[in-house]
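Heads up, one of the protein chains got dropped from this complex, but the rest are sitting where they should.
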Amino acid sequence: MSGGNITKPKPRVGIYGLTGCAGDQLLLIHCEDELLDIFNAFDIRSFVMASSNPIEEDMDVALVEGSVSTEEQKKHLMDIRKRAKILVAIGNCATVGGVQAMYAQDGTFKDRMKKVYGDMKFITEPMEGQPLDAFVTVDYYLPGCPISAKQALPLLSRLLHGAPPEPFPHPVCHECKLQENKCLLLDKKFCLGPLTQGGCGAVCPSHGLPCVGCWGPHSDANFKEHITLLESFGMTKDEVIRRIRNFGGHKILAYIKDL
Amino acid sequence: MTVCNHEDNNPFQPEAARIVRQHDLIKDHRFFQVRFVDMKRAMSFTYNPGQFVMLSIPGVGEAPFSISSTPSRPGILEMGIRRTGKLTEALFTKRDNDIIYMRGPYGNGFNLDQMRNKDIIIVAGGLGVIPLRSILYYVLDNRDQFGRLFFLYGARTPEEMLFRTEFFELKERHDIECLYTVDKATSEWSEDVGVVTKLFAKLPEIDPHQTNAVICGPPVMYKYVIQELLKLELPKNQIQMTLERRMKCGVGKCGHCALDHIYTCIDGPVFTYWDTLHFRELI
Amino acid sequence: MTKTQKIEIEPLARVEGHGGIKVEIKNNEIKDVQVKILEGPRLFETLAIGKTPAEDLSLVPRICAICNLSHKYASLRALEKALDIHVPEVTQTYRQLMHHGEMLESHSLHLYFLALPDFFGYDNAVAMAEKYGDVVMKALALKKFGNKIMRLMGGRMIHGENPVLGGFGKLPNRETLLELKEEALTHLDFAMETIDILASLEVPDYPERETQFICLKPPHDEYDYYGDILLASDGKEYPLEDYKKVIIERTVSHSFAKRSAYNERPFTVGAIARVLNIGDRLKGKAKEARDKLLNERWHRNPIYNNFAQAIEQVFSLEDVIRIVDELVDKAHPEIVNAARDSGTGTGGVEAPRGTLIHHYTIENGVTVDADYITPTAMFLDDIEAFIRKSGENLLAKNEMDGIELKLEMVARAYDPCISCSAHLVSVDIE
Partner (left out) sequence: MQPKFFQEFIESLKRFGTIYGPVRRNGVLKYDRVESVDEIELDGERPMIPVKKLFHPMKFNMFQFDKDGFTPDYSSIEKKVIVGVPPCEIHSLLRLDEVFMEQPVDPYYAKQRENSAIIGYSCLPGDDCFCKSTGTDIVEEGFDLFFVNLGEFYLVWVGSSLGHDMVLEREDYFDENVTHEDIEDYIEWRQARDKMFKVSFDFKSMPDIMELSYGSPIWDYFAGKCLSCGQCSMVCPTCNCYTVTDVLDVSSEPEGRRERFWDSCMFVDYSLVAGGHNFRGARADRLKLWYTHKMKAFANEYGKPACIGCGRCVRTCPVDINVLTVAEALTKMEVPAQ
């Protein structure tokens, strides 16, 4: 397709995990039908969850899962950034900070550390989980807890061909209606669909269960009105906001700060 | 029971086209000469100045681009493209002889009939000169069909002036009045300095009813240029402008460029000033 | 002159999450062994507090992706006790089906993709595919089958929200159930083939030392992955609610994660513990598999955990078939509502890699206390002990070539999942 018949070298890829459940890396391993294709099409240099003997050199694409939760991880991330042409944040922890950041900036982190660990001294300073872009430039985001194959595979194949990935800038409701689900809000169920970044295929509403918001905040959401609506279902505003924050990490703060 | 008919006419079908030549115009702006691979198609392909085509790169997507060449020079299609989105990003990696995909032409184009035998003022700002280059050369190639031709072009700096060499060569011609300006001049710049509306002062007397204007430029420019043209008492429907909207299909099906009851891709992208008063969201 | 040699395996590849092993040898003696966990803290116990049980239920699978449904299941068992929810037997059976999905997915991933490459000398399973293509393809299909059940019952492959307090959001229809049975039958042959492959493998003896095993005792006479009684290899049984008295957690000065001991000694949980403690309950092909593989070295050698997983694959496939036959003509149960909004509950399930305990105290519909003990937190001490033993034996025989891989194999046999060690403590290292 492009000029000449030069065989392009396979893109070199590193797949890394910081603090998280490893679900995003696991999801890639779970793509049974495509796993061999992925290993064939890319030159996977480092993927310690699946393979021994990683090669830590310069790479074309780094996929990084997890939040930055220790000073050591911060250094590791900055090193990855230096070596990678393209850095993709994969999963809720990497994109917003993860559930471990649900109390982001409330000032309770130190107390909670103490509650669980007592007065331990740590070899590397722990911190409240931060998204990758708190420290480095992130080129693309794959949201989700965990990411979905439906979004991850097209992103990978686009990067493979040097084509920029396309985000899905719509709320969960878009895919939910395309699944022909009845809107749970009509039954006064606590659904976070309209506030939540879509791309998951609306799995929870498709099981008759409200969206818990695990793809993180949707940038165009009408937080004010949706919170009012949820309050009208018989919940206090504090309770609504607490639930909204479960998967909102640091990124949700900007949307709810004036409410 | 699948029904498949190969003999159909699919308006969404992208056809292979070869990049004959491409080179940088200015930073992040590149000039492309493209021709359908199928020679019959290439030779029969015709269009109006002001129309656009949809370019595709498989796997990346499709986007509309204004045609910058004139139908009076058939065979090769020219476009000036700014690196600004996913498709252009990929397009900029293409080299001479690479294959891309194209369909079109789409849109209405300029109303040439209305302009024939009349004086023409072309007003371009920045990137807006790309579609206007088409009508500029069309008029020059069919010089006897039109009256006087005034070409007003404003860029931010001399470096950012598109087709600079070409346009300065035009100044040598006697059948066109070229007026160029930049917001910020450098020492070797000998033309005007300031916004494009400043150039109106240099125009000779015109007969508003015998004059048509065509405009294209950044959204902020329209308002001020139109004010100038209204001062010259040009009728509202003799001011034509080409506008940008998000277009996905190019043929009035996908809805993205809808405005009131019109689709920019089929009813536009060229509108008159009167249209913009009527359809409030146009500019 | 003293000679100090340090062996560092960092990162510990092909385990879920980030860990490392550090062995310090001084004067030809093992001085120190540390299994390090480099994960940052997430403080899950504090995240659960102040939430409704439903929110907790959606949070806890995020502790660990690979056994996310075990967390969901343990949490359900604990929360339902706290809220006095009694699900009908059909719901319980559906939960077992769900759990088999996770067992199959997790065991097949670990066995074929993480552990077997060691035995055959490859960096990863994809590299192994060149020579053992048939095994890799069938293993992928088996893992996919496990995932299919997880997706069906969980709602999606990882972190599905379908299992809810009192039941499920959506249950499979008859056709889907029958499809599962058909498919389970096809994988059974491969699961048995695997038993034969393993039977032909040499299991190295360098890690061998005596240890103790703990698992949950199923509430019926069959083999299973859940229960309310802790059963130890010394024959003692303890009510699950007393877990804090049986499994003593402590923080130690040379490790990242909280450690656990039983009888003041390290212990092992997981498939090997289950097969040793309750394996005599196995029937059918699973019994056949156990008879083929079990030997007395199992009590001393954790590498046999891989073998135990292979036996459990057979058991799970057979049990899926049994469950489908049981459920196929039964009506879908309704979701049971909570009978109260305050209470305390301890729930336990056998996650693929061992006993998992969740404990909650709920007051007025809000969680006020939560505690999780994960299998990895339970067996880390024993991994260290076995690595120390391995190091000593290898040193004694002067087999230092490739010692890293040999030690890694021991750690990997446990199928550790480091992100699930909810208590992540990091400690000074000199």
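We just call them A, B and C in the order they show up, numbering each chain from 1.
Please note the rule applied: contacts are C-beta pairs under 8 Å (C-beta built on N, C-alpha and C of every residue); 3 or more make two chains touch, one makes a residue touch a chain.
Please read all numbers here as calculations on a predicted model, not as lab measurements.
Counting contacts over the entire complex, the absent chain touches A, B. The hidden chain makes contact, of the residues B:13, B:114, B:157 or B:210, with B:13. From the options B:21, B:148 or B:245, the residue with contact to the unseen chain in the full assembly is B:245. If you put the hidden chain back, the residue from A:147, A:163, A:204 or A:240 that touches it is A:163.
Interface residues of subunit A facing the missing partner chain: 1, 8, 10, 34, 37-38, 40-41, 153-154, 156-158, 160-161, 163, 166, 169-171, 173-174, 177-178, 180-183, 185-186, 193-194, 208, 219-222, 224-226, 229.
Summarising the interface, subunit B meets the missing chain with residues 1-5, 8-16, 56, 58-63, 82, 84-88, 101, 219, 244-246, 248-249, 251-256, 258-262, 280-281.
The rule is simple: only the chains that are shown with their structure count from here on.
Viewed as a contact network, the protein chains form an open path, each link joining two chains that touch.
Distance from each chain's C-alpha mean to the overall C-alpha mean is smallest for A.
The greatest centre-to-centre distance from subunit C, using averaged C-alpha positions, is reached by B.
Between the Cα centres of subunit A and subunit C there is a gap of 25 Å.
In terms of their C-alpha centroids, the spacing between subunit B and subunit C amounts to 65 Å. Residue ranges on subunit C touching subunit A, taken from their complex, read 11-18, 38-47, 50-51, 55, 58-59, 61-66, 68, 105, 109, 113-114, 117, 123-127, 129, 140-141, 143-144, 147, 155-162, 164, 169-170, 251, 408, 417, 419-420, 423, 425-429. On the subunit A side of its complex with subunit B, the touching residues are 1-3, 157-158, 161-164, 166. Those residues of subunit A that touch subunit C in the shared complex are 17-24, 26-27, 29-30, 32-33, 35-36, 39, 48-54, 67-70, 72-73, 98-100, 102-103, 108-109, 112-113, 115-118, 120-124, 126-127, 129, 145-146, 148, 200, 203-204, 206-209, 212, 214, 242-243, 246.
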